[in-house]
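Apart from one protein chain that is not included, each protein chain of the complex appears where it belongs.
Note that the chains take the letters A and B in the order they are written out, and that residue 1 is the start of every chain.
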Amino acid sequence: MAAGSRGAEHLIEMRGITKIYPDGTVALRGVDFYVRRGEIHGLLGENGAGKTTLMKILSGLLRPTSGEIWVNGRKVSFKSASEALKMGIGMVHQHLALVQVFTVYENIVLGLKAEGDARLRIEKLMEETGLKVPLDVRIENLPFGVRQRAEILKMLYRNVDVLILDEPTTNLTPVETDELFETLRRLKNQGKTVIFITHKLREVLEVTDRVTVLRNGRVVGVVETSKATPQQLAKMMVGREVVFTVSKPPREPGEPILEVRDLWVRNDLGEWAVKGVSFTVKAGEIFGIAGVEGNGQSELIQAITGLRRPEKGRILLEGRDVTGFPPSKLYRMGLGHIPEDRQGLGLVLDMNVAENSILGVQRGRRFMGKFYNLLWSSIRRHASQIIERFAVVAPSLDAPVRSLSGGNQQKLVVGRELSKEPKLIVAAQPTRGLDVAATEYIRKLLVDMRTRGKAVLLVSADLDEVLQLSDRIAVMYEGEFMGIARPEELTREQIGMMMGGYRLAGG
Amino acid sequence: MDIGAIVEIARQTTYAMTPLVLAAIGEIVTEKAGVVNIGLEGIMLLSAFIAVYVAEVTGNPWLGLAAGTVLGAFIGVIHSMISNYLKGDQIISGLGVNLLALGLVPFGIEAVWHVRGYHTVPPEAKVPALPLLRISPVFLLTVLIAVATHYMLNNTGYGRKIRAVGENPEAADVVGVNVELVQTVATVYGAALAGLAGAFLSIDWLSSITKELSAGRGFIALALVNFANWNPLLALAGGALFGITWTAAEWLKIIPEIKAVVPISLLNTLPYIATLVVVAGFIGVSRPPAHIGRPYKRE
Partner (left out) sequence: MERQKLIESLYRFAEIMVALIAGFAISGVIMWLGGYDPIKAYRAMLGTSILTTDPYNLAMTLSFSAPIMFTAITFAVGVRAGVFNIGAEGQMYVGALGAVLVAAMSLPGPLYLPLAILFGSLLGALWGAIAGVLKAYKGVNEVVSTIMLNWIAFWVVEYTRVDLLPNPRDPSKTIEMPEPGRLPILLKGTELTASIVLAVVVTLLSYYLLWHTVLGYEIRATGMNPRAARYGGINPERAVLWSFIIGGIAAGLAGVCEIAGRPPHYAITTGLSNLFGYGFDGITVSLIGANHPLGIIPAAIFVGGLTAGARGMQIVAGVPLEMVKAVQGVIIIALAVPGLLRLLKTRLTRGGG
């Protein structure tokens, strides 16, 4: 094939892209990726497959270790994202690149020389694309869906031809997702090319024309969406038949362990994040909370685990009122907490494995001597046991936790919390960002804990996870429970409606 | 207290507030771009020294002010190199500048004038006060700079770039803003104003140069930035409040009734105590730029 000869068919050609990060991680191994003009192209893969890295290279944020990029039949080499943007390639990241304290308008025109009739032209653009955004409101005062529209608008105002969207539906309600897909189809009809990064099969099947599947830094295949089945895509994505269920022996729940009564919690901005939530988690039960992220789940968890003081309501642990207790006290009473942000909250990345293995129990009798001295030999024995029992791969006990892979970091956190032999386990997004093996392992551990009679409170944005593991499910929306039910009593549609703010009929 | 005394206090306050406000406005711009410069104190001191030297050699105080400003800008370039391009530790770099000044200034005083520790500025090297009002032209310039800086930050494209870089450098980078360059411009601007503040201290207000000349004013300016909620006009107003504590301390020293009760040394603590109290009382009300003090790295 002569260089650029297929430019007419392929708007984007990425050839033999390899990316090795400075720390030696190989993210991409000779990827060929072609996108046709005017299509919606899905880029499917698990976490860590290399999707985002590949698109960061295309949008100029990262430079490939080797390989070539051709746009419109011309070879390019972007030094920055702004160069790619000038060539008409723009990427909408999961965390949007917007200045929070600026208005939508200020964000759209940031860095442009002549503003002139910018406002008029933006309004015209909104008309054409159906992306309605209030121009003079600060980003921080807008809900996520609207911010995302502003970001897309910003790209379009800069005349992008290729719009890359990185997992755009993660923080959207089902209704907002539909609206986004509608917009993408409209953009396609106007001649734009869209690259859609996701790991959700349903979305790929719904909105794309073709799909490229990545696994472990390699292209597994390219298929026409119309000819693809979910089973086929899933197999390509994970490299084997996916086990969609976790075996869970039936079990009668026991005594109530955690009781939450009419709990009200504010967020950092002082707004109500949790509005009068009540529920009970019993021994030998997994209670799952589903919902779009940012609907108060984090604040609820923080209140239960002592990291945030509730304004009103009661939290009882084994019948004892523990409202407003600090974490140290709750741990002593039998709380284990697998936090949603393992790197920011669950671990001190610059401390070593041994030191992290006692975080939260450092003042326990096993680890602290009479003179407040640390009993290092006992601590090291404890850390070795966790590593062994939970299959944590770590170079040594003295290695900083930063040097461990994400999966092993999470196993360390889970291992530490479970080895406390807690009565109540609060697990928030316990498998986020992990590979399939680690995900299955951790899910199995949670189920084991339930089987052994522990109470488990699970919060996850991954609906499948909640459905598979939970004995009972609550869906949270804007700080309230839309309903509590057994998973087998609910259809996906019902859950989707609840996630979008409709109460469960009769619930 | 009669009208005359009040006017005199006001006049003296214009002097006391000028260095604080100048340094604070400069630091506001620097911090708006996401860079912290705690070396203001050291810049003031070094610029105070160079201003005396240049003004004496040339016999022209205006050149002295210019020299102080330029030296400040030069240190700003060094701080920018370390903070913005080499992504170094901004606090440690600033500490280094402060310590450097603490050594270089007494060294320079001895090397140039062959005296230990203290040199008085001769009259021909002093910035003349404005006739009638008897206030410094630098004060008027400061008011002008406050207004102009406020306008620049909030009403111009470059001001928008500065604010964007301090809030979300990635967002600015993606749309083609040269983050490091904008940060450098803001840092150099801030350091230059601190330099002018230092020159004002030595060849205008206090007419001397010692290693204690800046007396913590660089750090009070940092407090003022916070107090003014990163707003140059509020810094001007807040500067008057902070400045008046210096004037008040001097006045209280000459009032016989107070002199009898409170010793002079203790009155000297007034501006520092006032700063602590004000800062402790107003924290949390203000909102710093989101990406302040952290170097921006692309990868």
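Just so it is clear, contacts are C-beta pairs under 8 Å (C-beta built on N, C-alpha and C of every residue); 3 or more make two chains touch, one makes a residue touch a chain.
Just so you know, these numbers come straight off a predicted model, no measurement behind them.
Asks: Touching the hidden chain in the complete assembly: which of A:D398, A:E421 or A:E489 does that?
Replies: A:D398
Asks: Which listed residue, B:G34, B:P61, B:G108 or B:P289, touches the chain dropped from view?
Replies: Selected residue, touching the omitted chain: B:G108.
Asks: Which parts of subunit A are in contact with the chain that was left out?
Replies: Touch set of subunit A with respect to the missing chain: 305, 307, 326-328, 331, 337, 339, 344-351, 355, 359-363, 367-368, 371-374, 376, 395-396, 398-399.
Asks: For subunit B, which residues touch the unseen chain?
Replies: Residues in contact with the chain left out: 38, 41-42, 78, 82, 86-93, 95-108, 110-111, 116, 211, 215-216, 219-220, 222-223, 226, 263, 265-266, 268-269, 272-273, 275-276, 279-280, 283-284.
To be clear about the criterion, only the chains that are shown with their structure count from here on.
Asks: Just give me the whole-number Å value for how far the CA centre of subunit A lies from that of subunit B.
Replies: Distance between chain centres: 45 Å.
Asks: Can you name the residues of subunit B that touch subunit A in the complex?
Replies: 157, 160-161, 163-164, 167-168, 170-177, 290, 298-299
Asks: For a test of understanding, state which residues of subunit A touch subunit B in their complex under the given definition.
Replies: Listed in rising order, the residues of subunit A that touch subunit B are 22, 61-62, 80-82, 85-86, 97-102, 106-107, 110-113, 115, 154, 158.
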